[in-house]
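In what follows, a single structure is set out as structure tokens and then discussed.
What you see is part of a larger complex, with each chain still in position.
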Amino acid sequence: MKIKSPFFCFNPKSYFYGEKLLALAKKADELAEKLPHLSVLMTAPYADLSTIANNTKHLIVTAQHMDGIDPGRGMGAVLPESLYQAGVRAVFLNHAEHAMTFSELVQAIRKGKELGIQTIVCADSLEEARSIALLKPDVLLCEPTELIGTGQTSDDDYIQKTNEAVKGIDPEILVLQAAGISSAEDVYRMIQMGADGTGCTSGITEADDPEETLEQMVMAVNQVYQERFEAEK
Amino acid sequence: MKIKSPFFCFNPKSYFYGEKLLALAKKADELAEKLPHLSVLMTAPYADLSTIANNTKHLIVTAQHMDGIDPGRGMGAVLPESLYQAGVRAVFLNHAEHAMTFSELVQAIRKGKELGIQTIVCADSLEEARSIALLKPDVLLCEPTELIGTGQTSDDDYIQKTNEAVKGIDPEILVLQAAGISSAEDVYRMIQMGADGTGCTSGITEADDPEETLEQMVMAVNQVYQERFEAEK
């Protein structure tokens, strides 16, 4: 279940849960099955994770946060072992809406490596991205905090520079660029500009037909993949 | 699934998860079925909650924390609607290991009432207990922070005073006294001294036979119940 490049991540945050989210997970799973050369990730509120994992096979089930603790005390903590046994194989860390201290982040990345939960770490500046790259997360999300939820995407220059900064430190880290994605066109553009992955929240949750929008976005990732494949022949 | 007096709560915090926790949940469920005049509550890490709820019928499945938000933004939040649909019917709030600001607490209690998730709010002094009682939680946990995990129980005087303080403000609030419970004898003593409920973490998780210890503790609650019933005849 290693995250491949290119990949797409549907991140419903706390907008969806239960039945509605499960239906979308099944759709995403179908897409992931049909397009095995891509990775499809989907997050969910914690209490939805095991149901989604139990009803999908090809999707990389992703948590929205985890605490880098070992089993023990920690009332109300998001326990990594509990996530793993529920089927979680990736996790977001240090999102602007769930910021972590630097020590907590270091411990959570370490714990992810120990258990086999891939870490997607958020940075909101080039400076941060470079520092965090030294910690060897699996994916770096480079999202200028100012743009979250605005419907504006990062510009070419920002994306280029972030890619260089991150890959310059560790070429194995995948770069996720997701600021302001609201259409399949945005998805296509992001991947074509060089992001390893992209993702979306409100562009899907607020769409008239979230399943169709999800499909269009995943297909846009696939389109860049196909075009590159053709070009290489 | 209303919490009855007397009740017992097994709170494994982050010590147990997965198979091991599920086995204990099934045991607790059997006990709850056999003793319908008591309530048996059990908490679990978030990603274990739905599996436990799906495999039990009489247990009150309890979360260790929740954020009092509505569906929407909130990356990594513990979404009340997600908990409810997973089968959660009670939640701890403001535990010393997951303290909340006062506004967050007020919102979470309100959200619990809206959804039908009973709230068990932690206070660590008489003063706090009295203030929180005005917010009308379902259960107040009065646990002097200094005693958590020490194996020392609250003394009679503390328990009496807390009961008076809480019931004086709102007689419908149940009082949970759980500091330092490590044996069935402690459980018996707590309920007999007037607590509506009691509970345990490490006394069970570190027992040689956690299932047996859990059973003994629930049976100790029942013993006080039976003795009172006999006495009233």
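Going in written order, the chains are labelled A and B, and every chain counts its residues from 1.
Criterion: contacts are C-beta pairs under 8 Å (C-beta built on N, C-alpha and C of every residue); 3 or more make two chains touch, one makes a residue touch a chain.
Values in this document were obtained by computation on a predicted structure and should not be read as measured data.
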Checklist outcome for this item: Identical copies making up the whole complex, of which 2 are given, total 4
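The rule we apply is simple: only the chains that are shown with their structure count from here on.
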Checklist entry - What is the distance in Å between the mean C-alpha positions of subunit A and subunit B? => result 35
Checklist entry - Taking the complex as given, what residues does subunit A use to touch subunit B? => result 11, 13-19, 44-51, 63-65, 69, 71-79, 81-83, 85-86, 88, 92, 95-98, 149
